[in-house]
Structures are given as structure tokens and as C-alpha cells.
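A single protein chain has been omitted; all remaining protein chains appear in their positions.
Chain lettering (A, B and C) follows the sequence in which the chains are written, and residue indices restart at 1 in each chain.
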Amino acid sequence: KEINVREALNSALDEEMSADPKVFLMGEEVGEYQGAYKISKGLLEKYGPERVLDTPITEAGFTGIGVGAAYYGLKPIVEFMTFNFSMQAIDHIINSAAKSNYMSAGQISVPIVFRGPNGAAAGVGAQHSHCYAAWYASCPGLKVLSPYSSEDARGLLKAAIRDPDPVVFLENELLYGESFPVSDEVLDSSFCIPIGKAKIEREGKDVTITAFSKMVGYALKAAETLEKEGISAEVINLRSIRPLDRATINSSVRKTGRLVTVEEGFPQHGVGAEICTSVVEDSFGYLDAPVERITGADVPMPYAANLERMAVPQVNSLLFFYC
Amino acid sequence: KEINVREALNSALDEEMSADPKVFLMGEEVGEYQGAYKISKGLLEKYGPERVLDTPITEAGFTGIGVGAAYYGLKPIVEFMTFNFSMQAIDHIINSAAKSNYMSAGQISVPIVFRGPNGAAAGVGAQHSHCYAAWYASCPGLKVLSPYSSEDARGLLKAAIRDPDPVVFLENELLYGESFPVSDEVLDSSFCIPIGKAKIEREGKDVTITAFSKMVGYALKAAETLEKEGISAEVINLRSIRPLDRATINSSVRKTGRLVTVEEGFPQHGVGAEICTSVVEDSFGYLDAPVERITGADVPMPYAANLERMAVPQVNSLLFFYC
Amino acid sequence: DSKPLTIETSMPYGSHNCEAPSRSVETTSEELFSFFQDMAKMRRMEIAADSLYKAKLIRGFCHLYDGQEAVAVGMEAAITKKDSIITAYRDHCTFIGRGGSLFELFSELMGRHTGCSKGKGGSMHFYRKEAGFYGGHGIVGAQIPLGCGLAFAQKYSKDENVAFTLYGDGAANQGQLFEALNIAALWDLPAILVCENNHYGMGTAEWRSAKSHSYYKRGDYAPGLKVDGMDALAVKQACKFAKEHALKNGPIILEMDTYRYHGHSMSDPGSTYRTRDEISGVRQERDPVERIRKLLLAHDIATEKELKDIEKEVRKEVDQAIAQAKESPMPEPSELFTNVYVKGLGTEAFGADRKEVRVKLP
Partner (left out) sequence: DSKPLTIETSMPYGSHNCEAPSRSVETTSEELFSFFQDMAKMRRMEIAADSLYKAKLIRGFCHLYDGQEAVAVGMEAAITKKDSIITAYRDHCTFIGRGGSLFELFSELMGRHTGCSKGKGGSMHFYRKEAGFYGGHGIVGAQIPLGCGLAFAQKYSKDENVAFTLYGDGAANQGQLFEALNIAALWDLPAILVCENNHYGMGTAEWRSAKSHSYYKRGDYAPGLKVDGMDALAVKQACKFAKEHALKNGPIILEMDTYRYHGHSMSDPGSTYRTRDEISGVRQERDPVERIRKLLLAHDIATEKELKDIEKEVRKEVDQAIAQAKESPMPEPSELFTNVYVKGLGTEAFGADRKEVRVKLP
């Protein structure tokens, strides 16, 4: 059976709302409009306006309200129409959500999920294409997840909603319509993926490629091409950016001796930099070659199609180091 | 002659305001109160309320106003009482300032400086101790500077104000009162430090230590101790986090074969991770040992003095790898 | 042979903390004629953009302004290009109003090097600094403090000009409006906040997003006017009034009662959250182009035929601009790395894999 990522997210929301009356969804256009990207389709009808709340376009205000509701013990899911707009509310994510449990020595826990599409889409320009994975994942107190497949989307979103800590959940607009095969287990309402564990999407022995979100698909495609060249690539789908699964990454690199990191975000202080450093720290002696870091170009996202293509990794970019 | 960092910053502001009538200063308490940390002392009296503007406590509003004024061609200096509060305005720094020149293909340049104390201070807890170096320096379009000494403070702030691009200028509250010897050249009103170049504070041949801001002082102290042990450490004061002076860092590591990075911010996706990766990319074959990354602990800043001490690098932390 | 005319606005102004301007607007036959021309051009242009989008020649977001043209045209009639304008993503007609060309506009929409942002900005990021147009901003509400910053700079520079900041009814709830307005009022900035109330922010009707939808009363202490935003003459009069006020007394709010015919952006059919009757009702009774057409006819300034001819001509102009834009090249690959900085400091910039593209930033 196949479902697409949108259906996976929608069903995860639906099941968790049905399982726990404390879970509610808020954000711009999540209700009557059924979600700007239709992720919340049908939920208003099913759960009513008390639990599916359309907000004004005031991110600081509604995010703060979400966090306050979590202080009280509810389990809010705050949708950002895209994560670009989370910058208007970032103080609440960092200072009000991430740090409260610590500052209060465990009195004020914050069981909340911040979710929405993150990073580059298609043709939306510089202000609508920022990837926030590295920023949020730098902050202790937050957990940061980024699904690739429908399985990831379902399992990780359900895990995020059930988790007692604040979770930043980074989706990708261009994956919403993509379909993936799913097992019965994945479709079961009890399905859940542990936070903090990466998934080896494909085993290999010559090189390790780490990726998250849309780039996992590119990495898998690259691995296919490499296979034809006789190179066996291991592809790691990070799933969780914080905590980062250093163990899985390092044991893969210890096996392959080579590492390529892939992401769409900016290079400096990015996810690739952290992974490279983690491997240098834990497996320095095993590295047979410099780590190759593939990232978005170090420029704001241009609009023109040809420039935009150059600004984010293509499958070819992942192969370049072998040519 | 000696001056402290506060005097260095104050004189840089004064001279640049006097040199260019387009330069003005705005922020909370910068005028009548003479600055929360007295960096702007005397400027209101000298330049009047048209050029030294006390703002309400509304960072999004006044930062946006500063950026808009820069669009028009003025050269605003926006003071954040501390950079923690820049999160309320971060959308304007990233989306309105950093990206405009690119999106407009060069029509709308943004000659603005965002400055204020950054990172850990003493006893101010989790919400007032965040280091934003890695975040801002991930963003193309911004330049990010962080001075250590009085020379740095004067030369870099003057460079920042004269620069035609948006500059994030990260000071350190605990350095304001520290005095450093300065040459006549540094005191000259034409003095300016090129953006993007690191400074080798101390030459050495056995190990390279990179640091910025307050940690440069710690690195120098550690280097003294190491010298007694017969180890010669080269200390690099980064000065500029973006652009990062990869050339200076790499040529040092090619000489020493070892790298220790030091910063007070959080580890994940930090400045150390980027420096490590830069060296792995450019000088992999020269590294004789794993890179040692010294950072703030991966926790929100605790208040209690003993925990706080453990949460940021101490001079000893820099020596640990040799014990 | 332009002849002076005085025309009554069909709706009274609403006013807050100030005396409303007169409903009798002075104009000329020439001005009315130019209103028609300009609005017909804008209307045609947006319809063409719609088609280009559907033909996949425009990508990403594309927010059309048809229905709201009277605001752009009436505002320009009251001010000069030394006054500043800043707006949101729905910026095509503002760009044209500021004297931008159809060719630059369509080039930008199709990501060509000849675009007003050399293809790097896209639909939401048009600028024309030489004519006082500061964009084209994608983040709801962000342009409000930016616009007050333009006003600050104008006052600081002792230019006797004002800054118009346009934003939607949805944006009017943003906290940064209140923050910026407070500062503008404290500092007496010549800032004119223009709320283009088209009654919906995406799919959300104003009454669902704002407890108070008297947008011209926001911030209580600042004066405000409610204006028929479908009437270019009413808009002109209000903007003239506001400019005078702002230069003397600081900020003022203009709420333009207007309507967008299209959906929010191209993915929104625009008909799930409002009725087709509502849309066609506005088209029939309040359309800004038709209002001017009627005036031109009623005052014998032009014949039906002349106006039809203008529309034909405008259509040709638009088609030509599109054809020319289509033939224009995409940006050079090296443009990926230009304009990141004004002063690039000689650092290297890399493409996705640090090998493919590698240039020194100028």
C-alpha cells in the first residue's frame, strides 16, 4: 500500500487528536481553509473549532499562547504556514518553550509541537526558502525532527505529539504530494518512531551519505547511480537532527571510511558541519578521505529557475566528488 | 597606553558619528540613560536627540525602522540591550536586512550595524546568556564580527559602521571593563580593521587554538600554561565569524597539525563545528589528531554559580586534552 | 485640452481623531483619462500574469492585484516619486504605478535577467528605488516598520516627503504595526499607513482575524480615515490629505475599503471562503475601472469606442512586453553569487558541493 506524506501527516494528527483530548491544533488557515497545504484537511469538521483553531496572522501572539497552554498541561500543535514565519515567534520557541523545564527545575514542562514546511520549495524566493534545521537543533531543550518518507512522517509526528518536550517538526512542501509504500505496521494507530534514532535507508560499504528530508531521496538516487559504478553507498536518513544519532553515523563511517553529508540549508554552521565534526571527534582514525559536505549555496535563494537549481543540491551534486 | 573595551566602542561610535552625518544610534536607553552598559556615554549630549534615539522596548518595531532607514541610505547603528532580545527582531535582521540587496539585484543595499552584548554574562540565567554567533553567521548577506580586545573593538566597529552591508556586531558584557594596551595607530581616528581577517594573537607551532570574544583571553592564558609544559600553541582570534578566515585557520593547522576550537555557545552547529569542517575540507592530510572542540555545555544556562562555571569553558577546559 | 472638474465621492469618508477631507474632489479630464489608461493596463497585466502562471511560465507564489487598482492609481495621483512607497508581496501594480515598465515586470515574473530584480527577486520582490519604491516584501507585516523607517530617514534628511506603507487587513493585526506606529507617533514621523482592506487575509475573513475591524482606528491616538478604495478619486483626495497631515503632525492611517477579485495567490481558487455572488456583486457595483469609465462617458471626455480602443492598445502593450520578456535570457549562472554583498571582501563562495561553482565575491 502507498500513501503520500500529506496523508501520513494528516492521519497522524487525526489519530493523536482522537487518542488524547489534550491535543489541539492551531495556526493560520488550519481550520476552515483545511490548511494552506491541506495537511489538516477534515480535522475541523471532525474535532470542532475548540480543537482546530484558525489564528490571525500573528505568529508571536499565537505561538506564545500555544506555549502558555502547554505550561498548563495541554498538548498544542502549532502549525507555521512555513517555518520562515517562525522567526516572528522564535523567542517563544527558544526562550519560552525550550528553556522552561530547565529554568524551573522540572516544574514547567512544555509538551508542544511546532510544525510546518521548512526550507526550499519551488520558485518562492529568498524570504520563503530558509532551512531552520541547524538553528533549532543547536538549542538544548528542543528536539528537532525532519521526516522524509510517509513512514517517517507518520511515525515521527506521532512520536512528537506524544513526547513531553517541545519538538520542532520540519516538513518539506515538495514532499507533501510524494507517495511511499507503507507496511501495515506503519498504518497501525499505535505506530511510533523513536526520537533520536537515524534510519539506515540503504546499506553499503564504501561510503556513508547522511541526509534528511527531501535530500534522502536524492541520496538514494545517487546511491543507485554509484552502484552502477561499482560503489556501494550507505544512506542514512537522519530523521532526528536533535538529538543527533552520532552512534549510527559513526558506526557507519567506521565501516565505510568515507562520509558525504547532504542538506539544502546554508553551509556555515550547518547540519553537515556538525556531522563532520562528530565523526572527527569519535572516529577520526577511520576516515580515509576528507568529509564531503554538500549544502545549499551560500546565497539567499534566487527566484530564476536556472539559478534556483544551482542554489540547492541536485542528485548530480552528490556524485561530483566521485567524478 | 591602555583603554578598556567600553572606551574603545564609545570612541569608535563617537568618531564615526562625527565623520558621517548619516550615522545615527538607536536603541533602548542609549540616550538619556547613557546606555544600559554605558557604551553610548556622552553621545546624546554631543549629537542630540535626532541622532541618538531612545526607543520603546519594542525590538521588532525599532529594528524594522532602522532597516527601513538604511534602505533610504542612512547608516543606522541599532543597539540591542543584549542580543537575546534580537530574537524579537530577527526576522528583520534576516529577511529585511540580509536578503534585500540580493533580492533587489543590488538596488536596496542595507548599510546597518546591529550591535550589543552577546552570549554568557554572569549570573543572568538561561534567557539572557545565549550566544548568537553561529546563527547569524550562517546567513548569507550578513557579516558577523566579534571583538576581543580594545583594538578589535575600535577597529572592527569602525569597519562595521563604514561597511555598506548589514553587520552583526557581537560584544561581550564581561569584556566591557577590561583594559588592553593600544598603540597610537589604534587610537588614530582613521584606524580600521579589515572585515574577514583573523588575527594571530600568538604564534606557535604545536597546536592551533581558535577563539573569539572573551575566549581569546582564555586561549592566551592556556597557551601560557602550555608553554611551561613545553607546548607551543598558536592562538587565532577569529574577529570575523562571517566571512570566516579559512585561509588563516588552515595555514596555521597545516603548520601545527592540531586544532582546538573554543567558544561559549552551544556545541551543535556551532562555530567550532564549522572550523573543524573547514579544516577537514581543506587540510585533512595535515591533521595529526582529532580536532578538539571546546564549547558551552549543551544545556540552558543555569543560575547557580557552581553550575554556571561548569556550563562555559574555563581556562582549564582548554588544557584538558593535554592532561 | 484638459478641463478641470469637481467630482463627488460616492461614499463619505469615515474619520477618527481628525476632520475628514471634503467629498468634492478636484480633477481634470486628463487625469480621469490617465486613471482609466493606467488601471486598464494594470487589469490586463494581472490577467496576463494569471495565464502565464497557468502556462507554468511564472513559478512559486503570484499574488494578483486586480480589483484593488484604484488604490495604486489614486495614491500616485496625490504624491511624487520622491515620496516613498513600500508594500507587501502583492506588488505588481505598485511597481507599475511607480513608473516601472511592463517589460521589466514580466521579465521578473518569468525569472529573466531583464527583470526589475534581474530575475533574482520574483513576483513578491519588485523594487524601483530611483522612483521611491522600496519593494515588495514577503513577510506579512514586516513592511510596516520598514516604511516607518523610510519616513524616519526622510525626516532625518530634512526631505519634505512622506512614506506610504501598504499592508493588508490580515497584516493589520501584526504586533509590529503597533510597535512601529507608537514610535512613529512619538517621533512625529511622516508615515502614512495604508491598510488595503480587501476583507480577507488568504481564506480568513476580517471578522475572524480581528476583534476590531476599524482598521483606521488602530492605535487610537493616531488619526485615521476610512476611504472608498474602489474610487481612485477618493483615494487621491485622502492621500493628499494624509501627506499634508503627516508632514505637519506625524503618522496617519488610511483604511482603503477594497476587494481582490482573484484568489489569494495562484493556488487559491478564491471561492471557498466567499460566495461567487459576493465577488460578482463587487465587480458589478464597485469596480474601479468601470467607475472611471462611467465618469469619462458621463462627462463626455471619451466615447465608448475610444475607451475600447485604449483597452485594445493596452492589451497589445502587455502582449508585446510578454513576448519580449519571453525572449530575454535567464540570468547568467555567475549571477548566483552577485549582490550577496555590496562589498564582498574577496571571500570565496561555493555552490552546493564546494567544487562546482567557486567564485570570489566582488
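Keep this in mind: a residue touches a chain if its C-beta (ideal position, glycine included) is under 8 Å from a C-beta of that chain, and two chains touch if they have at least 3 such contacts.
Please read all numbers here as calculations on a predicted model, not as lab measurements.
From the set A:Leu43, A:Ile77 or A:Met103, the residue in touch with the chain omitted from the display is A:Met103, counting the whole complex. Against the chain not shown here, chain A presents residues 24, 50, 53, 55-56, 58, 60-74, 91-92, 95-96, 100-109, 111, 140-141, 143, 163-165, 194-196, 243, 281. Contact between chain C and the absent chain runs through residues 173-179, 182, 185-186, 208-212, 217, 219-222. In the full complex, chain B touches the hidden chain at residues 28-29, 32-33, 36, 54, 56-58, 60-61, 84-85, 88, 121-128, 267, 292-300, 302-307, 310-314, 317-318, 320-321.
The working rule: only the chains that are shown with their structure count from here on.
Chain centres computed from CA atoms place C at the largest separation from chain B. Each chain gets one centre point, the mean of its Cα atoms, and the points for chain A and chain B are 30 Å apart.
Computed from the mean C-alpha positions, the centre of chain A lies at a distance of 36 Å from the centre of chain C. As a whole-number value, the distance joining the C-alpha centres of chain B and chain C reads 39 Å. The residues of chain C that reach two or more other chains are 117, 119-121, 125, 137-139, 175, 340, 354, listed in rising order.
Residues of chain A in contact with at least two other chains: 60, 84, 88, 125-127, 293, 298-300, 302.
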